[in-house]
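Below you'll find the structure I mean.
A protein chain is absent from this complex, but the other protein chains hold their places.
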Amino acid sequence: MGQFIGTLKGFGVTFSHMFKKVVTEEYPEKRVPLAPRYHGRHILNRHPDGLEKCIGCELCAWACPADAIYVEGADNTDEERYSPGERYASTYQINYARCIFCGLCIEACPTRSLTMSNEYELARDSRQDLIFTKEQLLAPLLSGMEQPPHAMYLGDSEKDYYLSGPTNPGSSAGAEKNPAHRIADRDGKVAQ
Amino acid sequence: MTEVAKKVDTVKLTIDGIEVEAAKGELVIRVAERIGIAIPRFCDHPLLDPAGACRQCLVDIEGQRKPSAACTQTVADGMVVRTQLTSEVAKKAQEGILEFLLINHPLDCPMCDKGGECPLQNQALSNGREESRFHEHKREYTKPVPISSQVLLDRERCVLCQRCTRFSDEIAGDKFIDLMERGADEQIGVFSGRLDVDPAEVVGETGLEGAIDANLLDAPFNSYFSGNTVQICPVGALTGAQYRFRARPFDLVSSPSTCEHCAAGCSMRTDHRRGKVMRRLAGDDPQVNEEWNCDKGRWAFQYATAFDRITEPMVRDPKSGELRKASWPEALNAAAEGLLKARTEGGVGVLTGGRLTVEDAYAYAKFARVVLGTNDIDFRSRPLSQEETDFLTSVAGKFQVTYSDIEAAPDVVLVGLEAEEECPILFLRLRKAANKRGTRVTSIAPFVTRGLEKVAGTLVPTVPGAEATALAESAEVRAALSKPGALLFVGERLAETPGGLSAAARLAAETGARLAWVPRRAGDRGAVEAGCLPTLLPGGRSLVEPAARGEIGAAWGLEVGDLSERPGRDTLQILDAARTGALKGLVVAGVDPHDLPDPAAAEEALEKVGFLVSLELRLSAVSRRADVVLPVAPAVEKSGSYLDWEGRVRPFDAVLRSAAMTDARVLDALARQLGYQLGTADTLAVLKQIGELGETRAPRAAAPTVDAERVAEPGTGEAVLSTWHQLIDLGALQDGDEYLAGTARPPVARISKATAAALGVADGEPLNVSTERGRVTLPAAVVDVMAPGVVWLPTNSPGSTVRRTLGVSSGATVRISAGGTS
């Protein structure tokens, strides 16, 4: 008998909790806003006309303590221009199997091309997929931006891009929300 | 050297409280360096004359009112020097200069190629101010300006240390760049064809080509040594187009290496990233190349990654008759079977080419003798003669002359050798000797070349083919060589003159001058020493000497009589025999039929030979015709050593790891398939074998004594052809390096004033040079001093592939006519 009551008590506790507020994270249904400076996935920003801010200088790769970044530089030409100035990154890769999200690369970036987003869903089921390429890292084209290669629209020389640097943040906002880079949920719904 | 070092006057001085002894006349900066005190500097370079231009090396010297530049200040007895380490004055002076240097220096380090290995950057970081006090506008220039197709100039970055202009003037003798303007507008530039236009501005707008076309740049920086200026530039003002923006110093892996191009034997540094060579720099070897190299050595390396690189063995499919990829066992099996059959049916010849390491050459020599049982082996893929075979047999194993001997020589005579084109570092050393030591250079050649002008040399004007007579009869040459310490350099081209090498050997013996044979390719000398000649066994052992054969037979574990005493065929005879069917098989390493005196005949031989095995890096004229193609490693992917023209061993390690195998290893595997043990599978094993051979006790061969021949007199409308390779030309090892190709000397046909007048051809007008087989048309260049009746063509340059088009070589009589019509 006592045993029976004990069992009921147990069910009672369980039952009562069904109406209580849950204390666990309701992920992925509900997402907790992160601190604005949370170190998440990287973004390669663009100038307002769509040209890439990255000049392929590899300083991020040099600063990286985990050796997670690989960059190859190349020449811009008038016919094929990806960034203002002479140099751009023909290859840009970040290996998220190695990255420790320390942010030293961001400090090293001389053009504020590389910034971090709040995106943290970086689990993948193969190592290969953890190496993000330039196409994945580049910020999406916002309105007014055009997919490079194209000519410098903001002025005649790279100076016009850099002298207005502080007032020309380009955009990384929303980059991590670029649907192309998201992994779809099981039911095919892209998380928002 | 065995010579006892001369006692030099020394002085005692104190640097930062450390007492040090120094030779009189030594510079303070060098002495400080020796005791480990680094005085910062930009313009100073140990191999250039002091300039004192950048003023960065200011030090405080007791008794001097003001700081002195350590790079120009010579030591004195009792001198008390205080550097930035112990003197506030020196420290302040250096900081001040650095600040001055930086005010107009752009902050584009992130994109500058020098960033990460930049003396100015390092200095600024270690000794510079944290914050700039400069609020004015920085100087701005159009950037970059190509001053040649390979070298780009960023004038904004330039600190005007003048290392580049001083190098070009003092070392290379190519004063193609100089300071322009003055004061804050001073800049480096190339000379303009028109005085009213600033070439830099035009280049900025239209590019180099446009500027040259508009006759604005009459002299772009097309020096063979321009790459050195990029290397010694202390900032990123001079950069190479090939490497520009390709990598950063900190992600490159540097390895010491040896240049595989010519017989100069330059020490190099090869930088690679992720399995790909990004750039090459001159290494520092005071005995050989000092700190310089030529542009070919620096910038011609992309051939190794060309699209037609062979990475897998191939065999010819019996059904389709086409080459198809095969596994190593299959290919080795096919090669072994074919060679076995050919060996029994008539024999197999071996052509090795001049690009092998000593170890690989040795493997071929041993393979031919042990496995193929033949002396039909020759490394020469160029015009040759029996006389040369005998000559090389006599010089093998003798190493008489070194680079430093040149500086000690009162007189140097060159014959059949255009050092600047064929052995550029030898040329630099000749120039240094001529400029600093007063060494007199005499050249037996048809005309005064730029290279000869730059060593202030004397010409003994000689028609090709008459070199032997000149050597025998020129009193000038004899007098020069009779001086103690005099040197006689013979180029490989002297083989084209009957009696030339004999005359050189005789003259050297008579005058006591030391003789050096200078081939054109890195592997040539090594091939001679390794025994890749029909009359030579490894180690300078003459085949006809029983004792020599005995030594080799014992070392290789052969039965008496296994080594054939019958001298083999040379390259031309091998190809002849292959064509006629006397030889049933050929094993060919890196040989381009177009280098041979008669490319058409060579190609025919390759077509007709019964069985052809090609060990190749890239798909070539040989491998396309081969029955079995076995891929081998390029120099960058293997270890080994070259012998330079001195005979000095120039070892190198593999820069890149790869699965590619050396020739020696492939031959070892092939021999194994045929049931023989070569023991050449790895480089160290080969070195051990070579070492164990030791010095020969057998008598050496004597030099040949071939008489000179009379040179045919050219008739009307005819001339005697003179030809040699230009440094930068159509060579297979320069494939894919367009930037480098742009700096080549434009191909021209050189004729004397008299010839030009007789033909009615003016300078720059087209000139036809023809034989039965074909015609070459090049702009004529009229030369002031030139032997009569001679026309010179570059051997293998765009528009002038002499052997392929004309089918002849130096000394041949060719027809010449004006204009581009036939």
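First chain written, first letter: the chains are A and B, and each begins at residue 1.
The rule is simple: contacts are C-beta pairs under 8 Å (C-beta built on N, C-alpha and C of every residue); 3 or more make two chains touch, one makes a residue touch a chain.
Rule of thumb we're sticking to: contacts and distances are computed from a predicted model.
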{"item": "Protein name (UniProt record) of the chain left out of view, among \"Sulfate transport system ATP-binding protein\", \"SSS family solute:Na+ symporter\", \"NADH-quinone oxidoreductase subunit F\" or \"Homocitrate synthase NifV\"", "value": "\"NADH-quinone oxidoreductase subunit F\""}
{"item": "Neighbouring displayed chains - absent chain, whole complex", "value": "B"}
{"item": "Residue in contact with the excluded chain [from B:His135, B:Lys319 or B:Arg657]", "value": "B:His135"}
{"item": "Touch criterion as defined above, residue of B:Glu62, B:Asp185, B:Glu607 or B:Glu738 at the omitted chain", "value": "B:Asp185"}
{"item": "Selected from B:Ala51, B:Ala219, B:Ala466 or B:Leu537 as touching the chain missing from the view", "value": "B:Ala51"}
{"item": "Subunit B residues touching the omitted chain (full complex)", "value": "50-56, 58, 65-67, 72, 92-93, 95-97, 99-101, 103-104, 107, 131-139, 159-160, 178-179, 181-186"}
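The working rule: only the chains that are shown with their structure count from here on.
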{"item": "Interchain centroid distance [CA atoms averaged], subunit A/subunit B, Å", "value": "50"}
{"item": "Subunit A - residues contacting subunit B, complex", "value": "55-59, 61-62, 72-75, 85-87, 110-111"}
{"item": "Touching residues on subunit B, where the partner in the complex is subunit A", "value": "110-111, 115-116, 144, 244-248, 250-251"}
